[in-house]
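Note that one protein chain of the assembly has been removed; the remaining protein chains are unaltered in position.
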Amino acid sequence: MADTRYVRAINKALSDAMAADPSVILLGEDIADAGGSFKATRGLLDQFGPQRVRDTPISESTIVGAAVGAALSGLKPVVEIMFMDFVTLAMDALVNQAAKSRFMFGGQSSVPMVVRLPHGGGVNAGPQHSQCLEAWFAHVPGLKVVCPATVEDAYSLLRAAIEDPDPVIFVENKALYAMAGDLPDAPGKGVIGKARIARAGSDVTLVTYGATLFNCLKAADRLAGRDIFAEVIDLRSLQPWDKETVLASVARTHRAVVAHEAVRSFGAGAEIAAIIGEEGFDDLDAPVGRVGAPFMPVPFARSLESRYIPDADAIEAAVKVCLA
Amino acid sequence: MADTRYVRAINKALSDAMAADPSVILLGEDIADAGGSFKATRGLLDQFGPQRVRDTPISESTIVGAAVGAALSGLKPVVEIMFMDFVTLAMDALVNQAAKSRFMFGGQSSVPMVVRLPHGGGVNAGPQHSQCLEAWFAHVPGLKVVCPATVEDAYSLLRAAIEDPDPVIFVENKALYAMAGDLPDAPGKGVIGKARIARAGSDVTLVTYGATLFNCLKAADRLAGRDIFAEVIDLRSLQPWDKETVLASVARTHRAVVAHEAVRSFGAGAEIAAIIGEEGFDDLDAPVGRVGAPFMPVPFARSLESRYIPDADAIEAAVKVCLA
Amino acid sequence: MTRPAPAHGIAGNSRLLDLHRTMLLIRATETTLSKLFADSEIPGFIHLSLGQEAVAAGVCCALGSADTLATTHRGHGHVIARGIDLDGFFKELMGREGGLCKGRSGSMHVADMSLGILGANGIVGASVPLALGSALSHQTLKTGGIAVAFFGDGAMAEGALHEALNMAALWSLPMVFACENNGWSEFSPTSRQFKGKLSTLAGAFGIRHILVDGNDPEAIASAALEAADHARTAGPAVLECMTTRFRGHYEGDPQKYRDAGEMSAMTEGDPILRGRARLAELGVEAAELDAMAAQAEALVAAAVEVARADPLPDFDATLADVYTPLEAR
Partner (left out) sequence: MTRPAPAHGIAGNSRLLDLHRTMLLIRATETTLSKLFADSEIPGFIHLSLGQEAVAAGVCCALGSADTLATTHRGHGHVIARGIDLDGFFKELMGREGGLCKGRSGSMHVADMSLGILGANGIVGASVPLALGSALSHQTLKTGGIAVAFFGDGAMAEGALHEALNMAALWSLPMVFACENNGWSEFSPTSRQFKGKLSTLAGAFGIRHILVDGNDPEAIASAALEAADHARTAGPAVLECMTTRFRGHYEGDPQKYRDAGEMSAMTEGDPILRGRARLAELGVEAAELDAMAAQAEALVAAAVEVARADPLPDFDATLADVYTPLEAR
């Protein structure tokens, strides 16, 4: 299916996973009748019925807490939290329960659940509907964090996340939902933890994930115009993340820039940059650059948000500094 | 007052701040009659009465949410969350309300509040009573994050935090409460964002905060025995953090190791290491080392937790790698 | 527009006129917002309270200058009834430098500290603990004020309500829990999400519950005065206002989930038509009411023009609002 939208790939992954495994259920606000605020669950109520596609009350903390209890009791819940900003209401369930249950119980049980979190700005949704908080979850042992950028990954990694025995934070960038791309007729299941070289290059390694991938590719295009060949790595997941692929690339390019939409300071890029700096020290000919949002909440006005989100210009500028 | 305990310094800071400013109030579970689980508020009920020292129900999210509303309405609330692990229940109030209100309202109002969060292990309290989650808050624009290690800083930085017009996350390591140290008879108020060189040295810079400072000093002692002189920097705060002092030290030592008790992966140390690697690139003669807890929940058994918490040996080992 | 004086002791007739004026201003504002949004002059998304004007007008007319309020994503009516500057309001929603919040946050976060408005909120249920804390300040600092939390019926499912009812009762705080019960939680009837009865819940904590027809301005105004007086003198009160959401959850919502019958029936209970009829009964001239409506339209039209002319916010200045600048301390 060429020209499949990202949100449709999510929808198909949910549908295929539910068809393949009767223990998969969906929980979320307005996901059944309404098909979800972003229509990711459209049609699934009719397909699988109200027992498996449940509209919940506006009770994020108990929705996720219940998902943990359900996952410990034979179901594989997939929860939609409407905006990642609202997961702040469910942190105990995710961090103290989901992430730790397997460990706390000495490995007696896994916690097979997925929490889908739409993050990111670009739609003038304002400070409480635009945040990128994935770095928090990457810091929590027991959780996996997946951030698909492409339509195919949206499908294949969601299938992988649902099949994964451990709790997975599945981050979808709102700005990507409407993006169209190729989805094979029989798409496969991805592997969590394997990065993808989205574009090969020899002069600098751009490490990124999520929607920022496309700004990196745009920057790489422009740089190629001036004979600077950037290798673009789409991490696809932050926990675990594919250190080997990144370090191997840096060993070839000797330069690296890490870019994401999240606030730069104490963001996920810090860990990537620190590891490159530590384990790739001898390969580096220049400091590892980092591109991320400035240290402020996501502003609302068009004139502000457009300046806030790291774009291709910002990435290009960082590459130039890195090559200077 | 020589030999003042850390918890007593906290207690005195609260008492002095309340005496100096009638708008300072305390909120928390069992902080009034019982004086708090760690006795940080002992005696304050008698001193200031039940209106200003309030025992709350077990309702973390509303305690912190109410603190925001109170801070927007003329009070300066100081909240005690019994264990940092429980702040997972109050993340919306901290991240979506406290941190963003000033920004969202276009600077109309500040949000003068402090949330005290006892973190850290060492008392076999297990996976849900031992976490170090400060990296989360350092990633949130609008919050300040303070982590005092010494008795004097516990006092002076808590005074500074309470006077600060913006919301401050005040992190106290449980293992330090019983530690005794010097507190001047008329202790001053600290400055948030200024690091302290706890020990001068020329061969390597150890950057740390909180209880890990003492493991760094211990390691530095041992290293000195073998003519390796480590400079130990106590950051005191993570947001903002004192980049200048750290970079200036690295410019002298050309080597750095960042150490904290929190999980190493995606921890606060990643940002510090990334900045040293980026802005101190030309000064570095070796990769920046990082010491932190392994990627697992804090285990309970003595034989496990003792191995889990980064100790002087781990720091010493990292320094050796850095000097190799 | 200037801020309405607290309605205490104002004779019913003139109070009704005040209420009507306020409702007309909200109606004119949101009707205009709907157009501006359709023309994409307003970024992001907006939630209109058309049909719910009586709640905003009635509750806010019971408030005095010391009082505070925290509201929701559907808070335009509340802040207008509280007397917010219309120019600054439109500038904010249109993302301009002169906005009440300098265009930082838009419709879901409109605030005016000088009017005791602790902000609209993008987090369902968040207004409740914020108002609780404000009530704690009123009590501790003896301001004589009360705090009002506006929240929707869907928000009743959040644990925040339970925790706040308990703390308000425990500390006997000067607070009004104002539930705007429009029967909808986004695209679902709240009856399919929430099984609790607010009256019983309030009762479980010993809190006074007042139920009122949320489309009858007069009824709300007196119920609100009763609730506010109770809060000032005896502790927390819950005011549940049964009302009607004329528009979709947000502008642009096709509302497939609502049948034509409901859509047409609801307008019959239009609080503005009811207010107008009542005033006619009381002998107010139709001409006077038409003039009032025209004046509201004019105020709004003027504000929109002012807002359009306002510059866009400058990015670099924005950073200064994250933390309190030293000089501002």
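General observations
Labels A, B and C are assigned to the chains in the order they are written; within every chain, residues are numbered from 1.
Definition applied: a residue touches a chain if its C-beta (ideal position, glycine included) is under 8 Å from a C-beta of that chain, and two chains touch if they have at least 3 such contacts.
Keep in mind the model is a prediction, meaning the values are calculated, not measured.
Considering the full assembly, B:129 is the residue among B:8, B:52, B:116 or B:129 that touches the omitted chain. When you scan C:193, C:222, C:243 or C:324 for touch with the missing chain, the hit is C:193.
Only one residue from C:73, C:162 or C:245 touches the chain missing from this view: C:162. Annotation: of A:40, A:78, A:93 or A:275, A:93 touches the absent chain (contact as defined above). The omitted chain makes contact with chain C at the following residues, 157-163, 165-166, 169-170, 192-197, 200-201, 203-206. In the full complex, chain A touches the hidden chain at residues 23, 25, 51-52, 54, 56-57, 59, 61-62, 64-75, 77, 92-93, 96-97, 101-110, 141-142, 144, 165-166. Although one chain is not displayed, chain B still touches it through residues 29-30, 33-34, 37, 55-59, 61-62, 85-86, 89, 123-129, 294-297, 299-304, 307-308.
Everything that follows uses one rule, which is that only the chains that are shown with their structure count from here on.
When chain centres are defined as mean Cα coordinates, C lies farthest from chain B.
Separating the centre of chain A from that of chain B, both taken as means of CA atoms, is a distance of 30 Å.
Chain A and chain C have centres, each the mean of its CA atoms, that are 36 Å apart.
Residues of chain A found to touch two or more other chains are 61, 85-86, 89, 126-128, 295-297, 299.
The residues of chain C that reach two or more other chains are 99, 103-105, 109, 121-123, 159, 321-322, listed in rising order.
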